[in-house]
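Everything below concerns the one structure shown next.
Note that this complex is displayed minus one protein chain, with the remaining chains in position.
Note that the chains take the letters A, B and C in the order they are written out, and that residue 1 is the start of every chain.
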């Protein structure tokens, strides 16, 4: 069993830390708020008031925070976590951040003799709570093997995506594809509806044809086709459009950094940007169908 | 066994007619060219010099022509096929055409007491030759049951998509989704490549994640991932970009007719339009990745 | 002074007919409603209950109706206006319709020995009321000269755009450019605002630079820069977004008919489509800035 210093106990981080504790690891935790203290204590996690206390004796530092800026604030600088970690500790950053930011963290770790894994997740709040997250991990394979017992406490599937930053690349590419797949699925459903074709029939046919995608088959934006998807519960408790927008902006940033045009990815970023501007950012991303149909 | 009058013996129609004959049906055929005569005769098809001869005694008239205009020229008007078909004959139009054009054909048939099925296919030339096409059929269910033995000679899967025109709707929606899926898959592969991530790794991860789609898993635009896809044979012998463009324009037309915005479908139509303008229309549609990466 | 049969007395048609009457022409009018009767009578126009009465003795038939379908319903068929016009009458269709529909009307007129001008306008309701419309006219130059005295009663500028249908081409191209110009102007203003740059400064600089366009200089979407534009009166009394959408769809249709990709024109059509779906169709088209900024 491992000693873990967990930083970032928000909607994702808290259930992840809880599952790590449940799996038998010793978890000490820190967050800029104290809202999580009671829930953490009840789960056998030791809440700390200073980040230094959380990581003092850890074998693994895990971060789950919203932005790359925050990741850098946590780890870098003379007072950052990298400067204070015990020798041999392994850094696991599960935040979804820019590829370049992730690589900078690897570089900073290397300078101090510390190994880093970028390990963003998919599966959302529900996956975090159920301990069924997917981890996409960038960094050395040997480091991943070291981390695997810890990650397995929080997720079901653990992919080695490749070298430093590859976890972010995989995450960003996947979510860009998920967003575009959702929009065009919504377009297809809306078009079929206008011509009187039942959504279920379209889904049956496309799901076994060249146009098939996850959104059409497993996560349809039309209510009532599947019982347990956000569209069937008024687009609640899913993957918020605002978070999808964040990931699309990371994809757009990656395209800019690489000098690569992403015509559909950029268009999806603009569409979700307008959708969120219109006040729908907290709905599941499948609610984008409302933009086409005018709710 | 049925008597079939087959009109349109091009790259798709000829192998379809050949499979129908092989299945034991009596096939008489007509095309505006005579290029197909020898191959037809060898396959046991009777080539005719006049369309009237092909349909004179048929139970099923099947058409496979490139455009809705040609479908209307074949069937409508005082000298059209609808005016000359034997009573009780069933019309099966397998061309991919506008929804409104397909519905007009149904209406014209109904006026003359003739049943019509719109039955566009997917599977391409290879599917036509192997007899493994998918038929998406619009029209009465009872008429489809009547046609099923004939269609089963040419394809493996036969879907009842719904009322008149629904076959076209399903085809158009599916191909719009396939085109967008292909473009965003290409974007993801190109992006991962710029950051040094192997294509195979990306494919493995995305294929079991929320971004999965047919293009990523089964039809990747990057050469070498799968042996039998067009990208692994220099984008030849696939589904030509020019044909995908045709279907995207049908989707765009459907959106216009319905007053529905299709932001990604329209963008895909523009991208394939520019790709074909640049002289690449005969390549498989997965070659669209060249537009992003250059060369 | 000419005898005019005016068909279509809506928000545009009524003030146009009124100005024609004010200019001294004898105007008889017909509309499918009778709402205009009193206003027409007060303006010296003779309202008719049957279209045949309006055109019985006319030298010019003028139509101003919303769609190409209605234009064809008015003119074509055995009971249509073309079949009933006096010999030598000149048809002036000021509706904004598909290029192909406009050309079909020219052809139908030619068949009956009647000359046709497609003469769509710009300037909106205010231009119609002030008699300051711009006419973009397609058809024979000699016919335009014949019509000029009539058109000059309703507008200030009369362009000969070229052969049959060219009026529609000019109108459609212009409005597609106006829509795109408006969207990118809105993007620029919104971007500058986010970085603290005053809108007036941006307008001053861009207006004399390579990015200048009508929307930036003369019709800014930001309130308060110019006193007499819709943005300064809460986007009322302008050119309705729904009408701009109609014209963008005509442009998209023209692109489809010509097999030409229109990447920005299509994108603008999708954006205005979503804007109108969200319930904003009655606002001036400069209100599209709300989609970016989230009103």
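One rule holds for everything that comes next: a contact is a pair of C-beta atoms (placed from the backbone, for glycine too) under 8 Å apart; a residue touches a chain by one contact, two chains touch by 3 or more.
Fair warning: this is a prediction, and the values are worked out from it, not measured in the lab.
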{"item": "Options C:180, C:245 or C:283, residue touching the unrepresented chain", "value": "C:180"}
{"item": "Selected residue (touches chain absent from view) among C:24, C:77, C:113 or C:198", "value": "C:198"}
{"item": "Positions on subunit C contacted by the hidden chain, ascending", "value": "99, 122, 134, 136, 157, 159, 161-163, 165-166, 169-170, 172-178, 180-181, 183-185, 187-188, 190-192, 194-198, 201-202, 204-206, 208-216, 219, 251, 254-255, 258-265, 267-268, 271, 292-293"}
{"item": "Interface residues of subunit B (partner: the chain not displayed)", "value": "267, 274, 276-279, 291-294"}
{"item": "Where the missing chain touches subunit A, by residue", "value": "249, 252-253, 256, 259-263, 266-267, 269-271, 273-274, 277"}
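The rule is short, and it goes like this: only the chains that are shown with their structure count from here on.
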{"item": "Contact graph of the chains (line, ring, star, complete, other)", "value": "complete"}
{"item": "Distance between the centres, which are taken as Cα means, of subunit C and subunit B, whole angstrom", "value": "39"}
{"item": "Centroid distance [mean C-alpha coordinates] between subunit C and subunit A, Å", "value": "50"}
{"item": "Where subunit B touches two or more other chains at once, by residue number", "value": "259-263, 267, 271"}
